[in-house]
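Of the protein chains in this complex, all but one are displayed in their positions.
Up next, chain A:
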């Protein structure tokens, strides 16, 4: 219809705006709600602004950024964020893939097992963090030490799971929650495999391993990328588990927790904003690569 109006430039322009109109509310809302705060953060990052010292508010230049780069806590937070995201995403992807392969085979009670597998993802994250901290990790009556006593008797080894390995304690609780997520996406990927081709390969004498490496894995690739990317987006921003399990102590504070602490407890708005700006820049660098992958996934999928 708009093609008929093409020669008339004003009509064409009107037509283009008519096309854009449905998009505008969502676009404007998103810009106002997400970009304005970031813009404000960018400004505050260059200010000396601590609400404990209101009289000293003013332009600070790069001081906040210099502070962060020389602050061992901040550097540690960057490292923890990268490590935690990498470990959680890779381990839950690998576990999720293995379990998806198991669930792709017919066996008795398959749908029950699938339902059981989803459960961890449906526990509210803060509740899951509390559950791991108090009901599983607690050195006196947690289930983990309880099972050790049950199996090895009264002189069973009893661990203080969180103090002895705080990073792994957080990672384990996160992996438990995110493995079902990975599994669900990969299982859906497996089930969208063209079965007749697999069947033909099998009749031609291909071994299960050959079918897996030459047919299943290439088909799964974009699902693995999608699951990994989405998982990473959420795990990078994790706050609940760090906040609950260690309270950011024992060297486990990640960037979200560091920013929260600097802002909420330290009341140092300038430095918190600078840390936020650095987080955003880091995420943008990763996101530029990641988004390209996602777009290619979706373009392949559709049209």
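Keep this in mind: a residue touches a chain if its C-beta (ideal position, glycine included) is under 8 Å from a C-beta of that chain, and two chains touch if they have at least 3 such contacts; residues count from 1.
By our rule, contacts and distances are computed from a predicted model.
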**OP:** Tell me the UniProt name of the left-out chain, picking from "Phosphodiesterase I", "Carbohydrate ABC transporter membrane protein 2 (CUT1 family)", "Cell shape-determining protein MreC" or "Imidazole glycerol phosphate synthase subunit HisF".
**Re:** "Carbohydrate ABC transporter membrane protein 2 (CUT1 family)"
Subject >> Selected from A:74, A:170, A:184 or A:253 as touching the chain missing from the view >> reply: A:184
**OP:** With the full complex in mind, choose from A:87, A:117, A:169 or A:253 the residue touching the hidden chain.
**Re:** A:117
Original post:
At which residues does chain A meet the chain that is not included here?
Top reply: 1, 16, 19-23, 25-27, 29-30, 33-38, 40-41, 44, 99, 102-103, 105-110, 112-128, 130-132, 134-136, 138, 140-141, 143, 145-147, 149-150, 176, 179-181, 184-185, 187-189, 192, 195, 199, 202, 208, 223, 226-227, 230, 233, 236-237, 239-240, 243-244, 255-256, 259-260, 263-264, 269, 272-273, 275-277, 279-280, 283-284, 286-287, 290-291, 294-295, 297-299, 301-303
